[in-house]
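One protein chain is absent from this view; the other protein chains keep their places.
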Amino acid sequence: MVTGIGVIAPGGIGTKQFWELLCEGRTATRTISLFDASEFRSRVAAECDFDPGASGLSQREIRRWDRTTQFAVVAAKEALEDSGVLGEMDPYRTGVMVGTACGMTQSLDREYAIVSDNGKKWHVDEAHGSPYLYDYFAPSSMAAELAWLAEAQGPVGVISTGCTSGIDVLGHAADLIIDGAADVMISGASDAAISPITVACFDAIRATTPRNDDPATASRPFDRTRNGFALGEGSAILVLEEYQHARRRGARVYAEIAGHATRANAFSMTGLRPDGRELAEAITVALDRAEANPADVGYVNAHGSSTKQNDLHETMAYKRSLGEHAYRTPISSIKSMIGHSLGAICALEVAASVLAIEHAVIPPTANLHERDPECDLDYVPLAAREQASDVVLSVASGFGGFQSAIVLTTPDWTAR
Amino acid sequence: MAAFGVKELVDVLRESAGEDEDVSLEGDILDVDFESLGYDSLALFNTVRWIERDLGITLSDEAIDVEGTPRALLDEINKASTQSV
């Protein structure tokens, strides 16, 4: 049961601003300002206007924590407050599972430049560099910070599956509750990887968009003119609670994580097979686990990364798994508005799916003016729709071949 | 500048992407598609990157096609080199 939501996203800090942006179909992509990106092919990204001090972090925390951890901590605080669970949980029965694709890459990039004298020395200098390098080296440090924040002493860890991390980690956290390993899980994902090394990586495989002259419309999932994704950053952390635990304390329940599955395509570290078989299998198994039929799905929150390869792959996967119902289901990609924040994005997408259930509104795919002829489903172009959904499917597909799906339902749907 | 030919291309492929043990790059490969030569799009991205850097040229996304052949890629490379001179 999802009982709390916390969000750091481009275009606004906090769940309320995040949801407003999505409903209005505004975009938060812009020319990269976090560093001088002028040498790169793609210079567009969706950045968060994040002031750690104003978000309540101390000077010491700001100095010590990478931006990824800062996002996660601030989002977790909002989620915990939203749920009202603090003080009502048994530390031994409380856990933390957090996802990330790139971990502390911004700090590693910056610190590497310092200790190597801008890459001049292979033998990096022991005398320089942050005392917190080991926290940046292993991203488990972020899970530890969240555990201390929530006073969790149950199962704690990081799940990292590239761009499907956010779904996989929430699925894993839900499993831990179902298996009885915890009553409350603080779970979600965070990534803040808009740094030179990441931008260079995606340039090198031409995955990011070179639409530098029009940053606000750079991310165009399912549009005929899309030409790559816009990098993003952010975090979404949810509070998940065992059903009885939430009921006993009279918690507001937003939605239930009813099913999750992941499959690998065993095909390519970055490429996708056009037939969408593995993603379709993940969707089918996730629906099965949720005891839902394809026809129950009221909304699909898509991966929609704004690359041709993905859009075709994903469209095929929907047809394969949902059958005729695929043509009747609204499908939208919020990456059109807040970019692709790698491991964090699908936690943000799950948060958006939960909010879509809560508010009975389907967020749109922005910048979708002319559908790719091969993408012939309903991608909710430009404007949000008021429409209630009892069952929402959110999917992701990522480097390493991971294909994942998660099913969210209204709190009482399974009981029916 | 010396012409960039199939020999040069094979050298870069080997170094930047390795070589499929079951495929020979020695014979007449000009019209064999890259996929059959054992290269995926990642391998081509890395190869093209090296060539772009070495020759100071830029190739379009369409030039990088695993279903394309060395002949087609060399055409693109040489077209781009002539333009950049």
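By letter and in written order, the chains are A and B; residue numbering begins at 1 in each of them.
Everything below uses one rule, namely that a residue touches a chain if its C-beta (ideal position, glycine included) is under 8 Å from a C-beta of that chain, and two chains touch if they have at least 3 such contacts.
In the analysis below, contacts and distances are computed from a predicted model.
Not every chain of the complex appears here, and the one that does not is recorded in UniProt as "Actinorhodin polyketide putative beta-ketoacyl synthase 2", selected from "Actinorhodin polyketide putative beta-ketoacyl synthase 2", "YCII-related domain-containing protein", "TonB-dependent receptor" or "ABC transporter permease subunit".
Set against the missing chain, the residues A:Arg226, A:Arg263 or A:His303 yield one that touches it, A:Arg263. Considering B:Val6, B:Leu42 or B:Ala72, the position touching the chain not shown turns out to be B:Leu42 (whole complex).
The chain not displayed touches subunit A at residues 39-40, 91-92, 95-96, 100-103, 108-109, 112-113, 115-116, 118-120, 122-126, 129-134, 136-141, 143-144, 147-148, 151-162, 168, 172, 175, 179, 181, 196-197, 199-205, 207, 261-270, 278, 281, 285, 289, 399-402.
As for the chain not pictured, it touches subunit B at residues 14-21, 38, 42-43, 45-46, 49, 52-53.
In this section, only the chains that are shown with their structure count from here on.
Measuring from the averaged C-alpha position of subunit A to that of subunit B gives a distance of 36 Å. Listed in rising order, the residues of subunit A touching subunit B in the complex are 204-206, 227, 268-271. Of all the residues in subunit B, the ones that touch subunit A in their complex are 40-42, 45-46, 49, 61, 64.
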